[in-house]
Every structure is written in structure tokens, then in C-alpha cells.
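Presenting subunit A:
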Amino acid sequence: MELAAILAVPALASGLSLSPLGRRFAALITLVAAAIVLGLAASVAIGVMRSGRLDALDQWLTCDALGALILLLVAFVGFTAAIFSWGYIGGRAEQQAKIQRYYCLYNLFLLSMLAVPLLANVALMWIAVELTTLLSAFLVGFEDTAEALEAAWKYVVLTTLGAVLALLGFLILYWGSRVAGLEPFTWVGLAEAAPHMPPALLWPAFLLILVGFGTKVGLVPMHTWLPDAHSQAPASICALLSGVETTTALYVILRLFPVVGSAPGLDARPWFIGFGLVSVGIATLLLIYVRDFKRMFAFSTVEHMGIILVAAGLGGAEAHIGAAYQITGHAIAKSFCFFAAGMTVMAAGTQEIAAVRGLIRSSPLSALALVAGGFAIAGAPPFAIFVSELVILKAGLTSGQYLAIALLAFFVVVAFCAVMFHVNRMAFGVPERDTPVKAAPLSCKVTLALAAIPLIAIGLYVPGPLQELLNAAASAMGG
Partner candidate 1 sequence: MLERIVYNLLQVFVVVAFAPLVEGVTSRLKEIIQSKRGPSIFQPYRDIWKLLHKDEIVSEQSSWIFRAAPYVAFTAPVFVALLIPVLTRYPLFFAFMGDMLGGGFVLALGGFFAALAAVDTANPYGPMGASRTRMVGFLAEPVFIIVFLTVSFVAGSTIPYIVQTRWVTPIANFFEPSHVLLMIAFLMLILAEDGRIPVDSPSGQFELAMIERSKSLEYSGRGAALMKWAGAMKLFVLIIIFLNVLVTPWGLAEGMGLGEVLLAIPLVLLKVLGFVLVLVYIESSLAKLRLFRITEFLGAAFVISVVAMITRLSGV
Partner candidate 2 sequence: MTSASFPVISALDALTGALFLLTALGVVATRQVLASLQLFILQSLLLALSAVLLGIGLGSPHLLAVAAITIATKTLMIPWLLRHTVSAEVYRTREIERVLNIPSSLLISAVLIMVAYAVANPLLNAVDVPFAHVNLPLGIAAMFLGAFTIAVRREAVPQLLGLLAVENGVFFAGIAIVPNLPVIAELAAAVDVPVITLVIGLLTRQIHRRLGTTSVGRLAALREE
């Protein structure tokens, strides 16, 4: 029942946002809806831990451990971004209609992302992934500048192209499952049918879905839209895009891994590791040259998606737990980073790294948040990503993939240095000129405080139930 409610609440909120009660009402209703969804997601996660799998609505909705993890993360970032939007968007001198449209689309976007792990039918899940792009197009272009519109255009066209390529992959999978004689077009059904499908069908389908949805995840070389879209959108939307939207697309690819793995004679792991390493490498290279700090965080997303993919490709329970942990840590840390970036933009008025200096003097909260976020996302102790990357490296060493681990470690270290270099330059140093300090809205500070709690906590201590959830999600990945 909660599964259906999770989908119904944001739908209702999006409709209510358009009511003539004003922009504050829209912001309030969004916040309330996001809070309810977070509560429901937590209860779903507990339910899944207790009974293994939840079903609702006559098997149209289903949720297992991996889905519950993604659901929880989406709900959490949705909640914090809604609080951040209160001040960041609501405080602007824009037309009321535009603000209300923002909240309406925000709720619909959140709905589509929540639907991806919940829908049982694979074709409907594809539609949900498509909708995450289409519903966020105007959110990316919200700022209405030439760069924002260019970013929105590239975003829509390239990710939709990828999704349509993946559609052919899914159709071929369906073809194969009919050849194998098994009907239901759900993930469970596919996993059952996969050993009976002819490999000549399974292989092109896998590649098409990897490349097609890989575009949405931001894997190199299909990543060209990502730095633009994730830097031109307003900070609250960037948090959603980078933190959880790419993760939902990656979820689909991770679900595919056990399906392909169960077929005899096919090895998907070199592809995962290959794509992952290339993404991490190119992202690291671009992190050195980046000139805009929101783009820097966007490239960091590409890097982390690559790391998760490598972890999934390494195989084995350890690596998968590392991947699940990395997904969690990344969602929390990346959204925090973008909140910090949003506050920095409000304080400094620019997105260029070179133009921001000595932030600690002009806006100490932003500077602190930026430094903390930078440390967290780059993988410094005591934050979660450090632990998860160590787990992945260790798992790789024990499974004998020395070259991959060596490359991965090298790239991670270089990326760490690059991010630290940029963040420190911005936070410390002598400010070039006296920039007028714009006071950040209270809600933004509240958001930072709220988001900082799990950021710090999860690195130091993973609570028992969360650990169980991660373990269960990892086994769902391994298949």
C-alpha cells in the first residue's frame, strides 16, 4: 500500500502546486509531500528488510532491497532539495507562475524518479526513465539564459536518443524471452528467462542498454551533456540530477548485470570495468582543467558513476557491498556539495573558480560547506566515500584484477588532488575585491545542517538497519 502512496503523494502535490494559492503554498505543499514520501520510503525499506520483497497493486509495483535503497536515497535528496528550494528559488523576484511551474515540475520529476525502482513491468520502467528526462528539461533551463537553454537542449536530445537506443535493447530482450517461452516482462521474469535465451540476442540487447542508458548515467563517451546540464540548472535541481537521477539510470544497468550473468558464455564484467575505468579517467582529466565549480562537481559525478560501475563489474559480494555503499555515500555527499555550491553562487555571484577567492572571509558558512563537501566527494576520511572506495579497492585486489585496481587508485588520487586544489583556492586565499555579501536564506542554512548529519554520520558509523539494507542490495546486484 505504501508503494502506491509513494507515487500518489507527489502527483497530488504537483497538481496542488498550480493552484492559485501562491508561491509560498506551492513551496509548502512540496515540502510536506517530500517529507511524507521520505517517511513512506523509510517504512518501505523496513518492510523489505523484514519480508524480502514488497508487492502492491496486483504485482504492477514491486520493491526489493536494491530498489528500496534507491527509493530511500531519492526520497532523502528530494526532501533536502525541497527545503533548499524554499529559500533558493522562493526568494527570487520571479513571476509567480514560473515559480509554481517549478514546483509542479519538481514534484513530477520526483515522482518519475521514485517510479523507476518501483515499476515491475520493464517497459513501464523505461517510460519512467524517459520521463525523468522530459520532466526535468524545463527545470534545467529554469535560469533562462543562453547557456541554460543550450544545456537543456543537449540534455533532452542526447538522453532521449540514448533511451530510444535502449528501447531497442529491451525489445530484443523481450524477443528473447518469448523465444525462451516465458511471458512476464518483469525483471524477475527476465532473470528466469535469461539462461534460455540465445546468446546472439542477449548480447546486442545488453550492449544497446549499456550504451543507451549509459548516456543517461553519464558514461564516457556519452557524457557530453552532463557537465552542461548539471551546472546550468539551479542548485537544488543539480542536487537531484547529480545525486539521484544518474543513479536511477545506473540502477537499471545494475539490474541488467545478473540477467546477463546468468546466461552461459557471456561475460559482461570486462565491459563494465572498461566503461567504468574510461569514465573515471576522462573525468579525472577534465577535473584538472575545469573552470566552473558546478561543472567540477558534475565531472565528479561522472567519476563516481564510473567507480560504481567498476565495482559492479569486479564481482563478488565485497565489491557489490562497496558499490551499494558508494551509491549511498555519493547521493548524500553530492547533494550536499551542490547545496554548498548554490550558497557559494549566492555569496559570490559567479560560477567561475578563478573569480572566487577567500570565501572564508566573505561567507564563512559557504566556505565551510564547500570545503566539507569537497573533502567528502573527493574521498577523504572520515567521510563515507573514503570507506567505500577502500572496500572496492580491497575487493578488487582479492579478486586479482590488479591492473584495473591500479588504474582506479591512480585516477581517484589524481581526482582527489584536483578537487582539493580547486576548493581550497576558492575557500582560502586573499579575496581580489570586496564583494558585497548577500545573506543566505535561512532555509538554505537549515538544509546544509540537515544534510550534514548523514554526511558525517555515515562515514563514521553505519547503523545496523542501514548495513543490512546495503548487504541485501548488494546481493540483489550480484544475482
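Keep in mind how these were chosen: all candidates are chains of the complex that A comes from, given by their letters.
Keep in mind that, in the parts below, a contact is a pair of C-beta atoms (placed from the backbone, for glycine too) under 8 Å apart; a residue touches a chain by one contact, two chains touch by 3 or more; residues count from 1.
Quick caveat, the model's predicted, so the values are computed rather than measured.
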Candidate number, among 1 or 2, whose chain touches subunit A in this complex: 2
Candidate 2-facing residues of subunit A, complex: 121, 123-124, 126-127, 130-131, 134, 137-138, 141, 144-147, 149-153, 156-157, 160-161, 164-165, 167-168, 171-172, 174-175, 178-179, 185, 198, 200-201, 204, 227-228, 231-232, 286, 289-291, 295
